[in-house]
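Every protein chain but one is kept in place in this view of the complex.
Let's look at subunit A:
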Amino acid sequence: MSERLGVTPAQTVGPFLHLGLRWPDGPYVVPEGTSGAFWIRGRVLDGTGAPVVDALVETWQADPDGRFDHPDDPRGARQPAIPGFRGFGRSETDAQGGYALLTVKPGPLPDPDGGTEAPHLTLSLFARGLLHRLVTRLYFPHEPANAADPVLSGVDAERRATLVAAAAPDGFRFDIHLQGEHETVFFAV
């Protein structure tokens, strides 16, 4: 019955991405003033170590109970307990390549293989010079569940650290290196 169609190819957002993709409330995965909220801040850097000033970071995550308000969560869509929790964040980079998102820590997730995924955010990165989005994940430091996380475990041990944020005074720090010695692990999803 159904026809198989070829997907539309991706193209770069280009340097003028802010026109179409800037949301005043983009960085707020949760509203300001939410109890337990913290900032995730970081820089996006290119192969020369220069800041990427025309990038957009998007995040998606479960709520603190590890649930999604989405019909394809087989446990059932459930509205988050936190008022205004969107699960989605969007931040463009500034003149220093910096981005910032206000959020709360997601809960751990059951894994179809019977294990548990450690708390994480999944990230899309768009920029001039990126013909297709890059996908990565952000994990939290000092999280015991990281050791058994099926995705982290599948990454070369010496590169795992690129997926783990660092503690910072008002939350966490997570730099994204497009190339180089500390190149972030990017995923094919």
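Criterion: a contact is a pair of C-beta atoms (placed from the backbone, for glycine too) under 8 Å apart; a residue touches a chain by one contact, two chains touch by 3 or more; residues count from 1.
Going forward, contacts and distances are computed from a predicted model.
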item: Chain not present in the shown complex, as UniProt names it (candidates "Protocatechuate 3,4-dioxygenase subunit beta", "Oxidoreductase", "Peptide ABC transporter permease" or "GDSL family lipase"); value: "Protocatechuate 3,4-dioxygenase subunit beta"
item: Which of A:79, A:96 or A:179 contacts the chain that the document leaves out; value: A:179
item: Residues belonging to subunit A that touch the chain removed from view; value: 1-21, 23, 46-48, 50, 52, 54, 58, 60-62, 68-70, 72-75, 86-88, 109-115, 117, 120, 122, 124, 126-135, 137, 150-151, 154-155, 178-179, 183-189
